[in-house]
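With one protein chain withheld, the remaining protein chains of the complex are depicted in position.
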Amino acid sequence: MTLCIGSVMASSTDLDIVNVTKRFGSHAAVDDVSFSVAPGEFFSILGPSGCGKTTLMRMIAGFEHPTSGDIRIRGKSMIGVPANKRPVNMVFQSLALFPMMSVGENVAYGLTCRGVSRAQAEERANRMLERVGLKGFGERRVTALSGGQRQRVAIARCLVLEPTLVLLDEPLGALDLKLREHMKIELKQLQGTFNTTFAYITHDQSEALVMSDRIAVMNQGRFEQVGSPRELYHNPATPFVASFVGETNRLQGEAAPAANGTIAVRLPSGAVVQGQGSAAAKAALAFVRPEAVALAQDPAPLSNLPNRFEGRVSAVLFDGAASSLLIDTTGFEQPVRAVLPQAGPLAGIQVGAPIHVGWTADAMKVFAA
Amino acid sequence: MTGKPAQRLTLFLLLAPAILWLGLLIVLPHVEILVLSFSERVAPRVYAFGFGNYLEFFTEPLYWRTFARTAFMSILVTALTLVLAFPIALYIARVAQGRLKAMLLLLCLLPFWVSELVRTLGWMILLRETGVISYMLRSIGLAGQPVELLYNDGAVILGLVYGGLLFMIVPLANALESLEPAVVEAGYDLGGSRWTVLRRIVIPHAMPGIVAGCIIVFMLTVGNFATPVLLGGKNGLWFTEQIYAQFITRFNWPQGAAFGMLLLLLSSAIVWLGLRLTGQSLGTTLKQA
C-alpha cells in the first residue's frame, strides 16, 4: 500500500514510522506500516480491537521491539533505545497512576528520575497541576480523585517532562459516557495549549473524528487509510474505512459500467444503484451515508436523483438531532438508514408510513469487494 | 425485640470456641509464665516473689550475650531470606504463568511436606565431613581432604534461611501479584531506571508483603530450636536452647519463664520497630500474610 503523507518533510517531523513490522510467531501484528507525525499534530490510530494498534504504540513507547523497520523520533532512530530513554511518554489505558505516591509525587516522578532536585521537581509539578486545573491537589492520594481528575494527573505526569510525543492508549475507555464526551474536548484543548504532539489510539471512531488532525485507520496490522477526519468520512479509500468510520448503508452487488462516468451496481434483487468509484472486478460494495439519503412523501422532489426507491418506515430511531429512520425498501436486503431532520415535514412520521428515498451518484461510493 | 437476645446468644456460641482457644491455650499460659517468672526459689518447694530471674539475665553475660546473638542472627537471617526470596517471588508473581506458576509454588512448598527435623537432618547429610558436598568437593579436586561444613554459624544461617524462604515468598508473591503491569511500565516510561522502578514503585507496593514476610520469618527464626542446635553443634547457641535448658535440664522453671518472657518481649519490640520504620500498620500487614 502506498500512503500519501503529504508535504511533510522528514526533518520537520516528530515521529517517523518506517516499514515497521512486528511478528508474534507467524502472525504479523503490525505489517509493514509507515507514517509520519508532524510537530503539534493530534494524530489518531483508529481500528477495531486486535488490529495491532496497541502493539504499534508499545513499539513507539519502547515496550515492544519491531521485527523489522525503523522508528525515528525527530529523525533519531529509537531502535535499541530503552523505554526510559525515549523522549516519549504514555498515558495508559488504565492510567497506571502510582498508588503509593501522592498526586504531586506522581507528577514529579519523571523529573526526579532525570535528576531534577526534589524541591525544583515539586515546584514544577505544582505549576503543571495548576495548568491542568488541579491547583492544590499535590498532597492528595491518587485514590481520592475522580475519574476526570485522575485523567488529568496522568496527562500532567507526561507533559511535565516536555516530551516530543505523548502517546495515549484509549485513556477515555474507562470513563462513563458523559465524562468521556467532556474529556474529548478537554484533551483537545490541552493538546492545543501545550502544543505537544499527541499520538492517540482508539477503537471509538467518534473520539478519533472529534479530536484528531489526522487519523490512520488500521485493520489487521495494516493502515487502510491516513487522512483528515473529513477525508476519511467523505472519501474513504477502502470498504473497511467506509464502513468503520461513521454510520453508513452497505450494499452488495455486481458492478457494471454506466453512463457519464458512474458505476452501476446490480443488487441480487435486480435493483440497480449508481455511484462513483473504481470497481474493476465484478463483485462490488456500495456505501451511502444516512445523511446523504433524501426523503420525500411523494416521488416528485426526488425526480432528478439517479437513485430513487420506494419504501415503508420500519422503525423510527429518535435521538434528537441524530434521529434516523429504518426504511424497508423494495429490492434491498437490509433496511436503508436515513437521517430524519427534526425540523422538516417528516418530523412526525410513524412506523408503517410509505416513503420515498433517493441519493446522488456522488454520495454513493463503490468499491471492489 | 425477642430476636435480639437469641441473636446475641448465637453470636456468643459461635465465638465461644475461638474465645476458649485464645483464653485457655494462649492467654492463660502466658499469664502463668509471667507469674512464674517472678518467683524465686528460697528453699525446696518454697518460692517467693522477686525479680531475681530477670536480674540473673542481666548480670550473667552468658545469657544476655546469647540473647543478643539470637536477635542479631535472626535479623540477619530475615534480611538474607528477604533478599533471596524477592527475586523468586518477583518471578513467580510477574513472569511465570499458569502451570509454571503453580509448579514453582509447589516446588517451594515441597520441603515443608516433611518435618523440620527431617529437613535439618537432610542438611546434616549434605554438609557433614563424610557428607555429599564434602565428597563432591574432593572428587572434583577442589579439596584435598574431607571438609567439615557443619557446626558453624554459616550452617545455622543456611538452615534457617532455607526454613524461612517459603514463608517469605508467599506473602511477597501475593503482594507483587497485585501490582498492575502498566504501573511498572509507566515507571519506566517516565524515565525510571530499573533501580528507580524497583525502589520507588515495586518495593513500596510490596511493602505490606515484605513486612508480613519479615515478621513471620523473624518469629520463626527467633523461636526455632532444632535447626540451630543440630546444625550449629557445639557452637550453635540459641536463646531457645537456654529456655529449654532451664526448663528441662535445670528444672529451673522460674528462670526459664523469665527467659521466655524476655524472648516474647524481644519479638514484640522488633516487630513493633519494623512496623514503625516501614510505616506499615499491623492490620494491613496481617491481611497480606
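Going by the order they are written in, the chains are A and B; count residues from 1 in each one.
The definition used in the following text is that a residue touches a chain if its C-beta (ideal position, glycine included) is under 8 Å from a C-beta of that chain, and two chains touch if they have at least 3 such contacts.
The rule is short, and it goes like this: contacts and distances are computed from a predicted model.
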Chain not displayed: protein name in its UniProt record ("Indolepyruvate oxidoreductase subunit beta family protein", "Spermidine/putrescine transport system substrate-binding protein", "Response regulator" or "histidine kinase"): "Spermidine/putrescine transport system substrate-binding protein"
Chains shown that the absent chain touches, full complex: B
Omitted-chain contact residue, chosen from B:35, B:48, B:62 or B:83: B:62
Full-complex contact with the absent chain, from B:120, B:174, B:224 or B:242: B:242
Touching residues on subunit B - with respect to the absent chain: 9, 44-45, 60, 62-63, 65-66, 128-130, 148, 150-151, 229, 233-235, 237, 241-242, 245-253
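Following the convention adopted for this analysis, only the chains that are shown with their structure count from here on.
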Geometric centre distance via CA averages, subunit B-subunit A, whole Å: 57
Interfacial residue positions of subunit A with respect to subunit B in the complex: 61-63, 82-85, 88-90, 92-94, 96-101, 109-110, 113-114, 157-158, 161
Of subunit B, residues touching subunit A in the complex: 180, 182-183, 185-193, 196, 200-201, 204-205, 207
